[in-house]
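In this view, the complex is presented without one of its protein chains, the others remaining in place.
On to chain A.
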Amino acid sequence: MGNKQTTFTDEQLEAFQDCTFFTRKEILRLHGRYRELAPHLVPLDYTNGPDIRVPLALIVTMPELKENPFRDRIVETFSEDGEGNQSFNDFVDMFSVLCEASPRELKTIYAFKIYDYNRDNFICKEDLHQTLVKLTKGELSAEEVSLVCDKVIEEADLDGDAKLSFSDFENMISKAPDFLSNFHIRI
């Protein structure tokens, strides 16, 4: 099985396989990708679990994330400190949730977190505003943006509080045909 690697102990690899959707080989490959972001920072030997964090600015240079308008939010959501500095655990977690085998419910939860810019557990009009501007690169006029945000709240808000709670979001996303195929990063 090619047990020559010294990056992780076997228990660590087994633990990662239990906690993510990745196979052994993929986890090792992920570590390689993590390391090449900051080779001088990230050690090759992870057997004693060093507490190293790679900053946001380096992670968003990855080709998988570089073109994504929400890359900053994604990395922030999956970082423990909320600033985007990811340890290897966070890194693996991020790609595991966004992989193809990850179930719909899990992806919905994290999608909600990603689009919730102010982290108040509600997607309010401001959050929608920011999402839309990022998505259209500022090509829509202010009134068009406002109109779209109002329409979104009108469509998806069920309890009438002018913002989307998680259950509103979940109800809307569960019926979306493209969600699973689009909310997917292949690593």
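Side notes on the structure shown:
Heads up, the rule we're going with is that a contact is a pair of C-beta atoms (placed from the backbone, for glycine too) under 8 Å apart; a residue touches a chain by one contact, two chains touch by 3 or more; residues count from 1.
Following the convention adopted for this analysis, contacts and distances are computed from a predicted model.
Protein name for the hidden chain, per its UniProt entry and selected from "Trifunctional enzyme subunit alpha, mitochondrial", "Transmembrane channel-like protein", "Translation initiation factor eIF2B subunit beta" or "Glycine cleavage system H protein": "Transmembrane channel-like protein". Although one chain is not displayed, its contacts with chain A can still be listed: residues 1, 15, 17-21, 23-26, 63-64, 66-70, 80, 89-90, 92-93, 96, 98, 102-106, 109-111, 115, 128, 131-132, 135-137, 139-140, 144, 147-148, 151-152, 155-156, 158-161, 172-186.
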